[in-house]
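Apart from one protein chain that is not included, each protein chain of the complex appears where it belongs.
For chain A:
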Amino acid sequence: MTVFEYAPAPESRSIVTLRSHYGLFVDGEFTDGGGTPLKTVNPATEEVLGEVAVGTDADVDRAVRAARKAFTRVWGPMRPADRGKYLFRIARLLQERAREFAVLETLDNGKPITESRDVDVPLAAAHFFYHAGWADKLEHAGLGPAPRPLGVAGQVIPWNFPLLMLAWKVAPALAAGNTVVLKPAETTPLTALLFAEVCQQADLPPGVVNIVTGAGDTGRAVVEHADVDKVAFTGSTEVGKQIARSVAGTRKSLTLELGGKAANIVFDDAPIDQAVEGVVRGIFFNQGHVCCAGSRLLVQESVHDELVASLQRRIGTLRVGDPLDKNTDVGAINSPEQLARIRELVGIGEAEGAQVWQPDGELPERGNWFKPTVFTDVTPAHRIARDEVFGPVLSVLTFRTPDEAVAKANNTTYGLSAGIWSEKGSRILAVADQLRAGVVWANTFNQFDPTSPFGGYKQSGYGREGGRTGLRAYLKES
């Protein structure tokens, strides 16, 4: 077969001005942190992008005080319509500076520019636009005639969708009248700090949004601060449990969006090409660094061979490499630590007897890379069918009947998302009804929208983000 090669199509990074040193954003100003600064690295090139301040307990305390003061004196008493207008401003600023955010996100995270440009940044702006409209309509949120904000929200977010997770946390908190202390992930702090500049351009009152960068200790200080009223965390189930333990016995309210091991179920009547596209999008989107990734493919036995062959053919056309290249499908693994974890679990998968497959092709020499990987002959007891890999690794299992598909899909401690591929409407609805998962995508996968609640069952956490339901996380009933 003739293969037409693509010429490189790199996105220019000139739109981004990197700084050698980044400070914390507290009370409306950038300040130094008390800790030893971290270096943030481009995972595709190992280039150091800049030095980032690390917040200590004292810095976090300063941020919480600023947030408390802003809550009591400015943001709380403000007319709700005006709070909404600030959020509309932020949404517009994110749209105006969208390309800058997209390039910076790709540099810091390693995700393909097409994803940061077409998914992360537009969705982040949409979240602010959506929640802006709620600010003066909260009495219609279903929490009584005069729902009240909780106060100061301490928020800790992961590295897989740095700006988007910030938007999921900050937009509803502010719309509901809370103020925020947010801790970005240690490997991806840059877009959060650029967002701080957006807050300044919007003339958002000082202290309403505070951003304290750092690693786990800084996050712990935010979560455990005595004057925080609300804790919101997105990240691993293990850390989520520690946080749930630490807020026990306090008056803090808590929402958790944790890990997943989603089943993507393909029935024999599904349109195979469409299903293959969905399966690929489900697991290789964002290098599989997605809590709701469709990491377990459950295929009806009669179409297993056909589907796997088609899947492998399609994966062979995925382009792995320079995230700034607009032809790239799969970018860099975010950190050496994550790459080591992926390698370890893939090694366990091979050792436990599953068959591993990867496409041909070279990977770049520098940076953190892992090829799209498919395991067949996987049983439900295999670690790769149970543990969240958080990488581009798909495990294929089979089933014979819808009941067996549902039983296998639900055979996990997680319950974040699931997929169904079938042309039969009644079957889709019946299976969707029985899946114990917070988001079910039927004949599609990895779709997100600010109006659509997102969050898990079981050990994938509790609370929802998005939609009217999501406001419950930041309001108390009057």
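By our rule, a contact is a pair of C-beta atoms (placed from the backbone, for glycine too) under 8 Å apart; a residue touches a chain by one contact, two chains touch by 3 or more; residues count from 1.
Just so we're on the same page, contacts and distances are computed from a predicted model.
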Chain excluded from display, named as in UniProt, from "Sugar ABC transporter substrate-binding protein", "Aldehyde dehydrogenase family protein", "Anti-sigma factor antagonist" or "Na+/H+ antiporter subunit G": "Aldehyde dehydrogenase family protein"
Omitted-chain contact residue, chosen from A:Phe195, A:Trp441 or A:Tyr474: A:Trp441
Of A:Arg89, A:Lys111 or A:Arg472, the one touching the omitted chain in the full complex: A:Arg472
Omitted-chain contact residue, chosen from A:His131, A:Lys183 or A:Lys458: A:Lys458
Residue in contact with the excluded chain [from A:Val16, A:Ile428 or A:Leu471]: A:Ile428
Chain not shown, touching residues in chain A: 126, 142, 144, 237, 240-242, 244-245, 248-249, 256, 258, 428, 432, 435, 437-444, 447, 449, 451-455, 457-459, 461-462, 464, 467-469, 472, 477
